[in-house]
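Got a structure for you, written out below as structure tokens; questions coming shortly.
Removed: one protein chain of the complex. Kept in place: all other protein chains.
Right, chain A next:
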Amino acid sequence: MTTTVYVPCDTTAHSLGADKVASLLERAARERSLDVTIKRNGSRGLFWLEPLVEVDTPEGRVAYGPVDPSEVASLVEAGLFDGAQTHERALGLTEEIEYLKKQQRLTFSRIGITDPLSIEDYETYRGFNGLKSAIARDSQSIVDEVKTSGLRGRGGAAFPTGIKWQTVHDEAPGQKYIVCNADEGDSGTFADRLVMECDPYLLIEGMTIAGLAVGADQGYIYLRSEYPIAHRILNEAIVRATDAGYLGMNILDSGRNFHLEVRLGAGAYICGEETSLLESLEGRRGLVRAKPPLPAIEGLFGRPTVVNNVLSLAAIPYILDHGGQAYADYGMGRSRGTIAMQLAGNVKRGGLVELAFGTTLSDLMNDFGGGTLSGRPLKAVQVGGPLGAYLPESQWNNPIDYEGFAAFGGVVGHGGVVMFDDSVDMGDQARFAMEFCTVESCGKCTPCRIGAVRGVEVIDRIRAGENAEKNLTLLGELCETMVDGSLCAMGGMTPFPVQSVMTHFPEDLTPQYAKEAGGTPC
């Protein structure tokens, strides 16, 4: 009987030597004349254990990790191919790993279990059930199901997805588009990437359902160019889904069509903003458009367009398969369902944690994350990407929910949690927030374009001890001008991390501190 051994193929596993591990395992099996099949699965999202090798046994899949290529020989020696559990890298049954077991995986139910490109695997785990249910309904009832779910956009703004779809649905019939925002520019986030690399049919299914719901027959995935593996996998998945009748003309003999194409971005953070993204898709510079008109009414090429984040679209198949209410049963307050939080930065056990809204940051960072990688005390955590505030310890016990976070100036955003230990110089982080804005501003409005440049200069002066008091006041005013006067959230929120440093870590913005820490002020 052949033994199946799994070695993940996602970017993180790859970045830590998974390809080498796979080829060494293959060779070891051959040398021993063992009947072993190496299957490249997706990642389970337990990144601190990557490369995470799994072996099929009668009791279930057992895991080993993290497996450095140099450890393959000793693992094989210790009976990896038989699922033996004596090696120090042995982790027991995969499903019993606490980090995984404690999660509520609705969207990510399949990642790491399947071969991402196998349609058969996808179908085995309820794949395309949502699409089949959608095909059997009229478009309004699909939209209603999404409304019932309470799903809100996972790209950052948390706008109710059902209402957005209703707007596009209600526009007069004609060319409409579904655009998937796969620009995932926030540092500390990788959940979109995990969907695309580890369960690409999930996104395809979600977009196809969106097309049926609003009457769109063309979709685009706007993918950042920093994701070469996702690009390859998505393109192949689109070909296979089309061949299998799930995409293209006459989907599942329904008489309905939906075509899908991947378009690559070109390294511009601002193109994650939906109107900038549409400009870019149309072939121009990614200058932000003033709203209104909303993309739902005048979007791509002037036509009604749904723009949704990968995770919003990837939640749809579950909602159509199990019903909107089943999704809404998770969560708290007006934040329904689950959120994919991503533990990153200085963290011992980094990875994807999908849970119902309502857990605290502290639980995430300690129970799941295990504290910092360095073992030093945690000092600050940036949630919600580069435009999110740095949160001090006093804010780590708030439950994660959109309204709750907004109440204290926090941003849930796309769910990135970037942890820093006490060696961080928060003055550096404040400066970087402004610097990032100088690099990535689209340049359309003055508060953002000029403000960020001034911001860097003023922070440098404060840290060099030039008129520190006066310059701190100036920095405060500059932040307010950017918040109030910018056209979009790039300029409007860049001050959030800066202001949070001024409020919660003021000692890091003084010249003395820069000197003691041995930091260079400029």
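Things worth noting here:
We adopt the following convention: a residue touches a chain if its C-beta (ideal position, glycine included) is under 8 Å from a C-beta of that chain, and two chains touch if they have at least 3 such contacts; residues count from 1.
Assume contacts and distances are computed from a predicted model.
The complex includes a chain that is not drawn, and of the options "(2Fe-2S)-binding protein", "Polysulfide reductase NrfD", "Amino acid/amide ABC transporter membrane protein 1 (HAAT family)" or "NADH-quinone oxidoreductase subunit E" the UniProt name matching it is "NADH-quinone oxidoreductase subunit E". Considering A:Cys180, A:Val288 or A:Val347, the position touching the chain not shown turns out to be A:Val347 (whole complex). Note on the undisplayed chain: of the listed residues A:Thr148, A:Ser187, A:Thr242 or A:Asn398, the one touching it is A:Ser187. Considering the complete assembly, chain A touches the hidden chain via residues 11-12, 14-16, 47-48, 50, 184-190, 193, 225-229, 263-269, 280-286, 301, 342-347, 350-351, 373, 382, 386, 416, 418-421, 424, 428-429, 432, 436, 439-440.
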